[in-house]
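Note sheet for the following structure.
Shown here: the complex without one of its protein chains, the others still in place.
Chains here go by letter, A, B and C, matching the order in which they are written, and residues are numbered from 1 within each.
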Amino acid sequence: MTLRFLTAGESHGPALTAIIEGFPAGLALAATDIDVELQRRQSGYGRGGRMKIEQDQVRITAGMIAGQTTGAPLALWIDNRDWANWKDRQVAPWHVPRPGHADLAGSTKYALEDMRWIAERASARETTTRVAVGAVCKKLLCELGVAIGSYVTEIGAVQADIPAAPLSELWASAEASDVRCPDENAAAAMRRHIDEARAQGDSLGGIFVVAATGLPVGLGSHVHWDRRLDGRIAQAIVSIPAIKGVEIGPAFENARLPGTQVHDALYPAADRGIVRRSNRAGGLEGGITNGEPLVVRAAMKPIPTTISPLESVNTVTGEATTTQYQRSDVCALPAACVVAEAMLAWVLADAFSEKFGGDSMTELLRNARVVQRRSG
Amino acid sequence: MTLRFLTAGESHGPALTAIIEGFPAGLALAATDIDVELQRRQSGYGRGGRMKIEQDQVRITAGMIAGQTTGAPLALWIDNRDWANWKDRQVAPWHVPRPGHADLAGSTKYALEDMRWIAERASARETTTRVAVGAVCKKLLCELGVAIGSYVTEIGAVQADIPAAPLSELWASAEASDVRCPDENAAAAMRRHIDEARAQGDSLGGIFVVAATGLPVGLGSHVHWDRRLDGRIAQAIVSIPAIKGVEIGPAFENARLPGTQVHDALYPAADRGIVRRSNRAGGLEGGITNGEPLVVRAAMKPIPTTISPLESVNTVTGEATTTQYQRSDVCALPAACVVAEAMLAWVLADAFSEKFGGDSMTELLRNARVVQRRSG
Amino acid sequence: MTLRFLTAGESHGPALTAIIEGFPAGLALAATDIDVELQRRQSGYGRGGRMKIEQDQVRITAGMIAGQTTGAPLALWIDNRDWANWKDRQVAPWHVPRPGHADLAGSTKYALEDMRWIAERASARETTTRVAVGAVCKKLLCELGVAIGSYVTEIGAVQADIPAAPLSELWASAEASDVRCPDENAAAAMRRHIDEARAQGDSLGGIFVVAATGLPVGLGSHVHWDRRLDGRIAQAIVSIPAIKGVEIGPAFENARLPGTQVHDALYPAADRGIVRRSNRAGGLEGGITNGEPLVVRAAMKPIPTTISPLESVNTVTGEATTTQYQRSDVCALPAACVVAEAMLAWVLADAFSEKFGGDSMTELLRNARVVQRRSG
Partner (left out) sequence: MTLRFLTAGESHGPALTAIIEGFPAGLALAATDIDVELQRRQSGYGRGGRMKIEQDQVRITAGMIAGQTTGAPLALWIDNRDWANWKDRQVAPWHVPRPGHADLAGSTKYALEDMRWIAERASARETTTRVAVGAVCKKLLCELGVAIGSYVTEIGAVQADIPAAPLSELWASAEASDVRCPDENAAAAMRRHIDEARAQGDSLGGIFVVAATGLPVGLGSHVHWDRRLDGRIAQAIVSIPAIKGVEIGPAFENARLPGTQVHDALYPAADRGIVRRSNRAGGLEGGITNGEPLVVRAAMKPIPTTISPLESVNTVTGEATTTQYQRSDVCALPAACVVAEAMLAWVLADAFSEKFGGDSMTELLRNARVVQRRSG
């Protein structure tokens, strides 16, 4: 048993909650550490009106005393500020499933006629708690020398030309861009593309990279399928709503090349170390971190709520109809990046806990310090 | 607690073993059900010499009486026929990590000098037990009306032109092809490509599709990240050695299209049913099966063992050197397909058990029968 | 993956929180269903002053719409009303571990100097969330025809003479007693014993029975050690603070008798049924419910906080000293009973989910209905 978390909360309910269990004691943590990440999740070009309403803030209601974790479970509480506007509102039941949403499959599974009851939880609002949990993990990872960041490479038909710069620089550029794209020309085209999609009542998806540096060799394992870090990362990323594809390193591209052009050769370095000059493996070999930056690419489908109605069926009458628009974003790539950072942080924090144990930060850092770090 | 399995065994050890726990009683099962799948895993153009040596056969040593499962854990035993040739052989320790393998990261993690000790378990031989476990799951799924199959779409630089045929036809064509490709022209080109790679001392990867039909609506769930079936499938597939990318439906392509061209519209059908005319979602919405065929595409890297040596370092001397060839395949796409079928079968069997419970086949079938099936 | 829950919260923090994941949709549930159990936990002869302060009330902040569960995770929130009195209080650090508490072991484990940080979570206040979670499980079990109750058999040196009445009657008598004891004479003696212990600055433990009726045959399993219901119940009960012993049926007594006097003989009943005339097995054979009432007995140690100081050591100075009294109860048997009911409810709800699956109450009830019920 290493780390665990559970989240709860509906899009228009009173609040979102998360409990994190298994964290070491002695980690300095403040609500602002989490709020910064919640703010990042809410920003970005192409967001809908809700982002202005919410401005999420977390309250840590358990697991800390005097600014430090105590080893006890952490409870996170985030008010839905929009709730006051909704709690007494009469909302007509939804009987027209929106293609691309959980509406139809979810209401069938849970035997609920009103699909809004499904949409309340299937909403991307749920990712707020993931970002909060990930922020706590990032704080832990930061103490361990690990940094996590992300950037957008494609939005809809616009493809960026990512410069051959260190990840930290790409992350910094992305952070300064409202489409999280380090290529300024592409960023401008992406904004125009989003504007056009909005004008046409359409929506956009895209592709982004999430990565981590500062990792020790040896997280994850080849010995059993469910210990492999590649699989665990793939699950964590694809579990994000609208993310339907993932690759570790340029996997689809590698699949088309011969082996001699793919595998990252090894060279001697000072002090009997070993270096590589490429990272096509994306930082994982045999499902284990190999000391290179961990690089994950993910594909996000276009947001399934579109102003232009889609063909659907009224499940009560059985008659053909079209979907009714619900408030939504046009493009949420920048937010998805932040959620993906959080999920990657979760998997890595869990992998650290698995390899190094540690009930306190002192113990964890002592156990982890011995291992030679190479990734960066 | 639903289904569980553990596997053990080294590439050149005496045998491979798997234990499956949580299966219902009353499933008719024979060793030949498993042997058929083991044979499928061992066939295919581009395989090395070992495939001829092994011809795997399973022995079910626990969990069955009179040809039926009893609810007790199943134990599977597969002899390594090659072991007789290896057990008394003196093998020099490996100190030159092969790029792309777990050699370096694994030996660092486990503090083992001789990297062969890592390679023994990191070997693709491990997937034999997965195929055996998956064969048992397939037998269960078959009773539930679910079929699973696969086909290759790309090997190295050769891309097939997959006809717009039902999955069952594509699977049948693939089954008849030694590169598991339903496009005969492409298959011929793939064989030539493999021959060339072999001649050049190189290796190839590729891309394949694994899919399932006959699924009920409602496996998986949107309510918590780790219940989502998309994520669980992604983990299972990416956990296969050499598989580094995965998508549910054409996710990377969808990411580049506007929403109105991606989401699968719904239309009324006879008897108040609902049909779709497309399946760009790949059978999952909100992480839940939606009644369409489940379609997963995966990217396999070229086999990291190449006859042409790769640059590396002797970890004992610290000096630059090159890798030494170990017996290997040139291309293992057909085998990877079979392993992916097995892993998909595992995830689906687990999801059935989760949704329907059932200690006996009678009970499971009764619980599952009520649910309306649509996928196909 | 069946049911899960996590809890968080400190004794003097702002609130207690729980998240329950995996519950079916369509269960009617109200905060008052939970408050009733919270009230039961807080009552009983021998409690300290805090019980008057708190009067716990739950707020269900997620997982429900229109009075029904939706399948989404349930979030429970219970304010610590005492918090207002504590949040700005300066509390001197604790450096004198109290024997019998987690103070010393916990502060060593988590590298925390101030043992109050451990006591905040190790407090029995934590069981409030368990009772809340258990109340939700009881509501589910009630729909399935299962009832759970408890009664006290011993407090300190006073042993009750439990009449040979049906469990439901014993439960009703216990409910009417402020020491939860169905034997009125013993109850009077227990109250006197508690008064004396209080007068002497001492504390008391005792022994109680928690039981369930209405169970189907077939929960739990003999096939793997961690599926056995006896072990799972033992863990759940012994995990309650101060509970250090447990038995299924009169196990310690059975151990001293020959087999022919212990094993519950079977007799034919009407309609080809089978009946027993005894239940020395406590409702479980082979770790499986056998259709008899499930009867569990547990031993609670005396509360480790005593007004009479105990010998201890100041961990900062290393010098001998004595413990300082912290507000506490003298005897908490009645509360422990309620917590044990909750934990038993949890294990049983989980076992139902495991055997019958079910995403909605409709589905769960349909799957469970077929099974013949015998326990009562």
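In this section, contacts are C-beta pairs under 8 Å (C-beta built on N, C-alpha and C of every residue); 3 or more make two chains touch, one makes a residue touch a chain.
Just so it is clear, the structure is predicted and the values come from calculations on it, not from any experiment.
When the missing chain is restored to the complex, the residue among C:N185, C:S239 or C:Q324 that touches it is C:S239. Only one of C:L3, C:A122 or C:L167 touches the chain withheld from this view, namely C:A122.
Touching the chain that is not shown, out of A:S107, A:S221 or A:N290: A:S221 (per the contact rule at the top).
Counting over the whole complex, chain C has residues 6-7, 97-106, 108-109, 118, 121-122, 130, 154, 156-157, 197, 200-207, 217-218, 221-226, 228, 230-241, 244-249, 251-252, 254-260, 262-268, 272, 274, 276, 281-282, 284-291, 299-306, 308, 310-313, 315, 318-320, 343, 355, 372 touching the chain that is not drawn.
By the touch rule set out above, chain B reaches the unshown chain at residues 4-10, 13-19, 21, 24-26, 61-63, 65, 70-75, 77, 106, 109-112, 117-118, 120-121, 359-360, 362-363.
Across the interface with the omitted chain, chain A contributes residues 1-2, 21, 71-73, 218, 221, 223-224, 226-227, 353-359, 363, 366-367, 370.
We adopt the following convention: only the chains that are shown with their structure count from here on.
Ranked by how close its mean Cα position lies to the mean of all protein Cα atoms, the top chain is A. Distance between Cα centroids is largest for the pairing of chain C with B.
Note on chain placement: the centre of chain A and the centre of chain C lie 38 Å apart, centres being C-alpha means.
Distance between chain centres (mean CA atoms), chain B to chain C: 45 Å. Within chain C, residues 21, 71-73, 359, 363 each touch two or more of the remaining chains.
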